[in-house]
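Excluded from the complex is one protein chain; the other protein chains are retained at their positions.
Per-chain residue numbering starts at 1, and chain names A, B and C are given in the order in which the chains are listed.
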Amino acid sequence: MTTEPVLQAKTAGVPPGEASTGLSLAELKHLYRTMVRTRALDERGMNLQRQGRIAFYVPSTGQEAAHIGSAFALRADDWVFPSYREPGIALLRGAPVRELVLQLYGRDLGRTRGRQMPNHFAFADLHLVSISSPIGTQIVQATGCAMAMRARGRDQVAMTWFGDGATSSNDFHVGLNFAGVYRAPVVFFCQNNGWAITLPVDRQTASTTLAVKAKAYGLPGVRVDGNDVRAVVTAARDAVDRARAGGGPTLIEAVTYRMGPHSTSDDPRRYRTEAECETWARRDPLERLRHDLEGQGAWTQAQEDEVRAAARDEVNTAVAEAEAAPSPDPRDLFEEVYAELPWNLEEQRRGLLRPGGE
Amino acid sequence: MTTEPVLQAKTAGVPPGEASTGLSLAELKHLYRTMVRTRALDERGMNLQRQGRIAFYVPSTGQEAAHIGSAFALRADDWVFPSYREPGIALLRGAPVRELVLQLYGRDLGRTRGRQMPNHFAFADLHLVSISSPIGTQIVQATGCAMAMRARGRDQVAMTWFGDGATSSNDFHVGLNFAGVYRAPVVFFCQNNGWAITLPVDRQTASTTLAVKAKAYGLPGVRVDGNDVRAVVTAARDAVDRARAGGGPTLIEAVTYRMGPHSTSDDPRRYRTEAECETWARRDPLERLRHDLEGQGAWTQAQEDEVRAAARDEVNTAVAEAEAAPSPDPRDLFEEVYAELPWNLEEQRRGLLRPGGE
Amino acid sequence: MATLNLLQAVNDALFTEMRRDERVVVFGEDVARAGGVFRTTDGLLKEFGEARVFDTPLAESGIIGIGVGMALYGLRPVAEIQFLDFIYPGFDQIVNEAAKMRYRSGGQFTCPMVIRAPYGGGIRGGHYHSQSTEAYFAHTSGLKVVIPSTPADAKGLLAASIRDPDPVIFLEPKHLYRSARGEVPEGEHVEPLGRARLVRRGEHVTLVAWGAMVPVCERSAEEAATEGVQVEVLDLRSLVPLDVDALLASVARTGRLVVVHEAARTAGFGAEVSALVAERAIEYLEAPIYRVTGYDTPFPFALENDYLPTPARVLDAVRQAVRY
Partner (left out) sequence: MATLNLLQAVNDALFTEMRRDERVVVFGEDVARAGGVFRTTDGLLKEFGEARVFDTPLAESGIIGIGVGMALYGLRPVAEIQFLDFIYPGFDQIVNEAAKMRYRSGGQFTCPMVIRAPYGGGIRGGHYHSQSTEAYFAHTSGLKVVIPSTPADAKGLLAASIRDPDPVIFLEPKHLYRSARGEVPEGEHVEPLGRARLVRRGEHVTLVAWGAMVPVCERSAEEAATEGVQVEVLDLRSLVPLDVDALLASVARTGRLVVVHEAARTAGFGAEVSALVAERAIEYLEAPIYRVTGYDTPFPFALENDYLPTPARVLDAVRQAVRY
């Protein structure tokens, strides 16, 4: 990031607040509401971990416009391959907050049945593919899924999200390269939030931007202000439409900022300045969208209060339910390793259930 | 390779045959002689395999200017990380042909002690790092070596060679990215010979050139006519000088052609046309350099005959020696797995040496 | 029945399964236009077209990763890795992704894919065209590991692997590609996973093997018979799921066990076979459990024939077991 400091956000030429993005007021309000719900979940998730009620949490605070705006460009039958930092995608696509919170608690009722760490969601009905921790792996899977869509003659699109750090991974390279070769209908959405845990993006790579990496694969690469939801939706729609029409993949770099810690295990004061955080606090994507709505006379304090209260309430209800929900039964350990239980797992299950063990 | 077909070679702006490359006649003759020696080795190697006297061979025919010209830009104390298709680098740096042929035969006297397939050379005294089959692995190793040179304050440079196919590998990506971040004194030399076994380069990647991939890592990327030894030397010297001076790494794409099969296991008629082969036969780098020398009145048929005969003779002598040389002793199987022989290998060696086995 | 070699049997299975199920797709390096470096995929492109049979760029992580994505979407990918030795750039997608997909998503997503790879020694291929690292995969919960040793099994087990709802590593003993010949049922032929094949009955010693070591054991058994030792040979066929019943039953009959594999000894799959018996059938054992294996070295080039277990080495262990 030598010549063009990445921390200086730029839009893809779309002036913020311009009605020309084609977003109706109702759509903007829906986006705003989803962003508020996401933040409420994140705030509560962080607190639950601090109180020792859940094991871990990864906040998306500051990145709501980027990940929710991009997912907004998709149809319900498109497939999404997120990383661990995009809870808003699940919410936007209709996942009930209770499902997300059950997952955070590792409850049996949760869709991942207590098998994965918090934030590693999976919703087959929403075509939201099981999230994993290893960085970058979903990128090439999304390419494969998009290739399958094409092979089956469908007009679906796959979209995948990942961070600036993930651009260094093997699977970024092969995912984009394969997508270019096969012109797969996939959109690569990179949330450049400035940091990969403690590593700033200009030590992650010497390239001038992350978007320019698209050239290595013969793809269009777009850089967008990730805190401007309109700009994000525009860039994403453009890429999604192109992919759906057979025009191949696109890499989008959304310049944004992780306002919170990397996760509940992290203390960002160890590696970044107050000043940097303050600068970005002033670019909070929620504030920006609210001001935009207010500027159009489309948002009142009463609406704001209602949205915030509703978001809080739904999280509270979900937390209460999750706290009361049962943990997985030990016998569940052995299920779904394979479609059928092989003899060794059957035997191991019997051993576990016997008092004393083996 | 959509917009700029890779098979149409271009120089890096250096008109062939121009004395301005700074190559003396003596140097050009030395290069020519090395290219002829390399070809003689390749021709004999292919034949030896066909006669069943060695297991396998990988020819570099057609690519002599590219790999020898690039290695020519280095000092003796620089380090080289070739792939299996650059025997001329070893010859240029002073490896005796007999050593190469002993390796082809898997003889104990060979430097790799019969442990590796033919063409997988290693010469510690020439700083020529042990070649392996897995594609691309040497690229990131060269970066690491270059980082070590810098960390130790030396003014050495590392150069690594690989094919067009290797640009798809994980290690191409991470090798170039790390080199960019640390400004390591390394030169990445890609021999784009149009094919990765049966896959043409335009199905390997959708990027317009391979050189453009440098942009993804903030590096200079240069495309050069790989069959023009002067152009190659110029591009390589430029990159080597920059690296040595602390200016960081460069990616060079040399456009060339594999005139022979991928290896003795391959039949290129299954996947490419006669016409293509003929076009490239007319661009034979040896012919080109010889015409150049002849054009300057610096080369006679007598010289040509002498060089060819000498090259043939040295290979013949080497073959005779290798045929007579002993194969490794079975006890050698267990050596050099570790610096010291552990109990299990000691015991396994004893078992092997006992009549009957275990 | 047709008489085919193992290579042709693999090809036959691919044709049959692709005709049967249009979700089956085949890809890898040099598999389409050229039909594979060993020609196992020959002719598929012509019959099934580019949408179902295609060449990939040189990246195993990509080959396996797109396979995972395709399987998630509902296809039945059959990915070829040109040599098992080159699978490691894609190891993460196998171990962390394919193997854990069903489990981690609470059964919502599955990964029914086959990763085929030629493996093992015998072709003078040195370190990088000879490895047999089946133990890595057998130790990875969520994967199945299947290895045929006859043409009929190659066809039947590959068909079963393609139809399996879980990811399968299907290892083809390249040394047997042309040398193993035999009758192969025509048309659909499925050999269920998880059942060992009793190659030869014998009352004195059990030899357990898979892949190219099966014919080696057979030769040992013939030799032993001339000495009056009756050797039972068990071809595991799938390491995961393992036919533990067949294993234990055989050891219970013979009281002696020798495990044979090409891979390095330490922590090879032979150790698992031995451990299972030491845990469950020790009371039947009349001798130590021997292992005849590749050595704890990288796979060599010039000394390949010294490295690979031979009938003589196996016989030596058989004799030791009997004499004990």
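One rule holds for everything that comes next: a contact is a pair of C-beta atoms (placed from the backbone, for glycine too) under 8 Å apart; a residue touches a chain by one contact, two chains touch by 3 or more.
Bear in mind that the values here come from a model prediction, so they are computed numbers and not experimental data.
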Visible chains that the absent chain touches, using the contact criterion stated earlier: A, B, C
Chain not shown: contacting residue from A:204, A:234 or A:250: A:204
Hidden-chain contact residue, picked from the options B:177, B:191 or B:250: B:177
Touching residue (missing chain; options B:149, B:286 or B:319): B:149
Hidden-chain contact residue, picked from the options C:66, C:81 or C:99: C:99
Positions on subunit A contacted by the hidden chain, ascending: 55-56, 106-108, 114-117, 120, 132-136, 165-166, 168-171, 196-199, 203-205, 265, 270-271, 327-328, 330, 332-334, 337, 342, 344-345, 348, 352, 356-358
Residues of subunit B in contact with the chain not shown: 79, 81, 110-113, 115-116, 120, 122-124, 129-130, 132, 134, 137, 139-152, 158, 170-171, 173-175, 177-178, 181-182, 335-339, 342-344
Touch residues of subunit C, complete complex, unshown partner: 61, 85, 88-89, 91-92, 95-96, 99-100, 103-104, 127-128, 133, 135-136, 138-142, 240, 242, 263-264, 266-272, 274-275, 277-280, 282-283, 285, 287-291, 295-298
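What we mean here is this: only the chains that are shown with their structure count from here on.
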Where subunit A and subunit C are represented by their mean Cα positions, the distance between them in whole Å: 40
Centroid spacing, where centroids are CA-atom means, of subunit A and subunit B in whole angstrom: 44
Between subunit C and subunit B, distance of the C-alpha-averaged centres to the nearest whole Å: 35
Where subunit B touches two or more other chains at once, by residue number: 168, 170, 203-205
Touching two or more other chains - residue numbers and ranges from subunit C: 57, 59, 61-62, 89
